[in-house]
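Here is the structure we will look at, set down as structure tokens.
Note that one protein chain is taken out, while the other chains of the complex remain in position.
After this line comes chain A, so read on.
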Amino acid sequence: MEEVDSESNNKDGVSEVAPALIAVHPLRSSVAVALGSDLRVFDLLAGCAVSLVVDDSVSGAAFHKDSIRAIRFGANGKLFVSAGDDKTLNIWSPLSSSSWRCISTVSSEKRISAVAISNDGSYVCFADKFGVVWVVDISGFDTNQPLLDKRPTPLLSHYCSIITSLEFSPDDRFILSADRDFKIRVTNFPKKPLNGAHEIQSFCLGHTEFVSCLAFFQAQKYPQRLLSGSGDSTVRLWVISSGALLDTCEVATKAGLLEANGSGKAEDHGHAVTDLCTTLDGLLVAVAIQSLQGIVLLSHNVSAHTLTLAKVVSIEGEAFVPTCLGYSPSARELWMITGVSGLPGSSHPSFARIRVISGIDVEQDAVVLGDDKIPGGEKLLETLQGTASVDENAFVAAAEAVKTAMCNLLIKKQYSSENRESRKKTRNDRKLKQ
């Protein structure tokens, strides 16, 4: 019994670890980073840090008090949302280059694990830790006016599962939700979502571990095609209207992280896909995998419906395992961040490191930019990373901690049969037998 307790205590410590997140403005005017409860923004056009303003005109508005788990720009870049473990969702107006105002704060009953904004900018959806997806109507908002008291209404639910990713389809016809129970649900997004979304279009089933991320192709040409990454170390390509699986790419094996025979794969959860990014033309997909120092580029063959390995872009010189990706279509840059907050027992409990790959294009060669060549230069790095220099060991420890936290959260706990029996020993029906 004691063993079980100490184990679970240990886990609680690690599960407070939150990976660093990054989001790039769709028109590349700014870059936002979330590290723990801290939100940092840099304006690329003005070349300066953006200050975040929370004022009294919005009731209940405050900076985040606990780890931020999801950040996202709206499709046209007029909105930005952040949400996380403090059970609040902040909606920011990123119009001014010097300051962003928090125009609304929505409170949730449970911790928030994912957010999405409809492409027409009318609705914000978020998923809580109990598997319920909530919708907030933000249509007709004025960037200068705070939104009045917005309450979320429940939209749909995955029964007692953790939702890991939420996406609107490019045409806003569907809302997609992925969970730790290997499922991707495609639901018709109704005209009146405040009455709930009841009509399920399909389920995309095929992953054999938690689904960690979803991505549509940024090109409007393929509104039906969906990509998903998972703890089973694969990226899969789907047709959302039917839920049909078009292709499965064993990215970890292809990148040389796993033996091709797949032995020992079930026990080793070290190569989960953590994030996906698609390029403008829809021909390339960038994939971040745990334990891989760099990213994998997959090429998407549109007519053959396949995903094949294009190349592995390694990051030389440091243990850089990206925790989150952002893509700027106009500049063809892939923004990557690695970092962690709440790292127990370390001299640097929170830190982040940003790298950029330019030339994410079929015709060009991908180049990992040096710190001197990075857009925004030193000022950007200072704003988003902070100044503290962090040694190599901390990066390695951070990557391990992020991996453990993800496994603890999303993979079912396995108990030995003795352990299971001992947990049952206080049950009344067992007592009677003796």
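Here is the rule we go by: contacts are C-beta pairs under 8 Å (C-beta built on N, C-alpha and C of every residue); 3 or more make two chains touch, one makes a residue touch a chain; residues count from 1.
Please note the rule applied: contacts and distances are computed from a predicted model.
S.K.: Hey, which one's the missing chain according to UniProt: "G-protein beta WD-40 repeat-containing protein", "small monomeric GTPase", "Exosome complex component RRP45" or "tRNA (guanine-N(7)-)-methyltransferase"?
M.R.: Matching "G-protein beta WD-40 repeat-containing protein", "small monomeric GTPase", "Exosome complex component RRP45" or "tRNA (guanine-N(7)-)-methyltransferase" to the record, the invisible chain is "tRNA (guanine-N(7)-)-methyltransferase".
S.K.: For the chain that's not shown, point to the residue among A:Leu45, A:Ala62 or A:Leu205 touching it.
M.R.: Of the candidates A:Leu45, A:Ala62 or A:Leu205, A:Leu205 is in touch with the missing chain.
S.K.: Just to verify: which one of A:Ser139, A:Ser303 or A:Gln414 makes contact with the chain not shown?
M.R.: A:Gln414
S.K.: Given that one chain is not shown, which residue among A:Phe80, A:Trp100, A:Trp134 or A:Phe182 touches it?
M.R.: The one listed residue touching the chain not shown is A:Phe182.
S.K.: Suppose we count only contacts with the excluded chain; which residues of chain A make the list?
M.R.: 130, 132, 154, 156-157, 159-161, 181-183, 185, 187-188, 190-192, 195-200, 202-203, 205-208, 412-414, 429
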